[in-house]
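Of the protein chains in this complex, one is absent; all others appear in place.
Every chain is named by a letter (A, B and C) in the order it is written, and numbering of its residues begins at 1.
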Amino acid sequence: MLAFKEAYKEILNAAEKALSGINEEQIEHMTEFLINSYENRILVIGAGRSGLIGKSFAMRLMHLGFHVYVLGETITPSIGKGDLIIAISGSGSTQLSITASMIAKNVGASIIAITSYPNSELGRIADHVVQLKGRTKLAKETDYFLRQITGLHEPLAPLATIFEVSSLILCDSVIVELMVRMGKTEEDLRNEHATIE
Amino acid sequence: MLAFKEAYKEILNAAEKALSGINEEQIEHMTEFLINSYENRILVIGAGRSGLIGKSFAMRLMHLGFHVYVLGETITPSIGKGDLIIAISGSGSTQLSITASMIAKNVGASIIAITSYPNSELGRIADHVVQLKGRTKLAKETDYFLRQITGLHEPLAPLATIFEVSSLILCDSVIVELMVRMGKTEEDLRNEHATIE
Amino acid sequence: MLAFKEAYKEILNAAEKALSGINEEQIEHMTEFLINSYENRILVIGAGRSGLIGKSFAMRLMHLGFHVYVLGETITPSIGKGDLIIAISGSGSTQLSITASMIAKNVGASIIAITSYPNSELGRIADHVVQLKGRTKLAKETDYFLRQITGLHEPLAPLATIFEVSSLILCDSVIVELMVRMGKTEEDLRNEHATIE
Partner (left out) sequence: MLAFKEAYKEILNAAEKALSGINEEQIEHMTEFLINSYENRILVIGAGRSGLIGKSFAMRLMHLGFHVYVLGETITPSIGKGDLIIAISGSGSTQLSITASMIAKNVGASIIAITSYPNSELGRIADHVVQLKGRTKLAKETDYFLRQITGLHEPLAPLATIFEVSSLILCDSVIVELMVRMGKTEEDLRNEHATIE
């Protein structure tokens, strides 16, 4: 059972590092963008597991009363000038998210990218970037020593796991920030929560 | 920016508590169930944000070569004797997950429930429960003191946030446990990762 | 290539029979329910291919400006008194749709069922039923003669194909009825159509 325990500790440590490394001004701007878009449409974009994190965020934004949609689902309306795109991609090089962001930019929507790489193609398209570091060199060294200790030959957080877990916590913490600024209570969220599950 | 920082710290602390409170034998059994189902079908069930955590887990199980499916998506085949259901529900009382688990049980599939409440309706249907505590009395008190300090009047992790974040990390750590036991490398996962994103 | 041609002709014939067999008053009531719900929430429910037909309908209702959602997708809010459920199930015995409809009824929402069986469990829960006949005894006999002619030993529209195709056309025709009554033009629909595809 060693691997399970080592893995969750490593993920928590790496997530703590990633989250404490965030530039708070970037969260400040992201929060303002969101609040300014309260009367407009917000469209969440992401592929694979980053897309699932985006959906988790969209669900909470809906609980707060935002007009939020997810690319690729049924109820995804037109967007245009004044609307906001939130694109999540660790690498910033996910082709479908880039194509979608380009279309959005061309119709006048603003784009916030949550990515590890501000200089990626997605990062450069975006109006505002929240940088969230995923697996870094340092993390790799940490991996190395952990492997020495545990005898594991594989990373304890394969592929983009750290970015994904950290971005879930990042988004959930932005929700709390929004609750405070907008004066929303947990009861307000519960009232909008899906009735049928 | 206080709320954002307090929130992510609270989420990390609560997740650490939840994960360290897991009975390792329950993870041991879950891992064995999964490995024994390698030639069978695995169906992941969950509603709302728990459903999204389930999809994140399913994606990684697919990367490991499992025949895994998600209830409600297009490619969800028949299941029967020998197949495995993984149902995720914090409360264990999500009606659609209970209905689905009952149908699965009736055709002879085994059910693993990840829930905070082993004595819930879902917990009692399940063949095996992994208990993952979400927001507890203790957490509420912690919330209380944090609110005193921060001046916030709302929880820093509304609704089932702690359960959801913790179950994502739980599932990702089970993936590492499976990698070690099955001798799979990160390269194996990458080979099965979606090409088009 | 005989089978392909015979199949599409059989599907078109069977769909024509199914659609001409609809009681127009049931469409009249369905249209009124929808128009009366314009300021409320509409939730579309269905499993498998019936669920996909429901999503196609939901997409067009959104193009007409309805506040419509799909059970199981990310942006599915709370529902209550005054809201409308549209449940599609050929057999009327799809367990997850029945469970969902029961929950909706308990919170005071109205339910329209599109089904071949008004006396099914779903039909009996519903406030209003639109009966759309799928494969019937007559259709089976027709199948029989077609098989004699074509030498095929299998139906030209397996499982619930006729119900599914007919209900897509039914829903698309209800959209036209709504356009006429609400004075909406194709241009109105286009304006709400998703920008990013």
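Basically, a contact is a pair of C-beta atoms (placed from the backbone, for glycine too) under 8 Å apart; a residue touches a chain by one contact, two chains touch by 3 or more.
These numbers come from a predicted model, not from an experiment.
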Going by the whole complex, the chain not shown touches A, B, C
Candidates B:A58, B:L84, B:A157 or B:V174 - the one touching the absent chain
B:A58
In the whole complex, what residues of chain C lie against the chain that is missing from view?
1, 3-8, 11-12, 15-16, 19, 24, 27-28, 31, 47-49, 52-53, 55-56, 59-60, 63, 94-97, 152-159, 161, 164-165, 168-170, 172-177, 179-181, 184-186, 189-190, 193-194, 196-197
If the hidden chain were put back, which residues of chain A would touch it?
52, 72, 74, 95-96, 99-100, 103
Pick out the residues on chain B that sit against the missing chain.
43, 55, 58-59, 62, 68-71, 73-80, 100, 103-104, 107, 191-196
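By our rule, only the chains that are shown with their structure count from here on.
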How is the touch graph of the chains shaped: line, ring, star, complete or other?
complete
Where chain B and chain C touch, do the two copies share over half of their residue numbers, giving same, or under half, giving different?
same
What whole-number Å value describes the gap between the mean CA coordinates of chain A and chain C?
36
Chain centre separation in whole Å, for chain B relative to chain A (CA means)
19
Roughly how far is chain B from chain C, centre to centre by C-alpha average, rounded to an integer in Å?
34
Listed in rising order, chain C residues that touch 2 or more other chains are 74, 100, 103
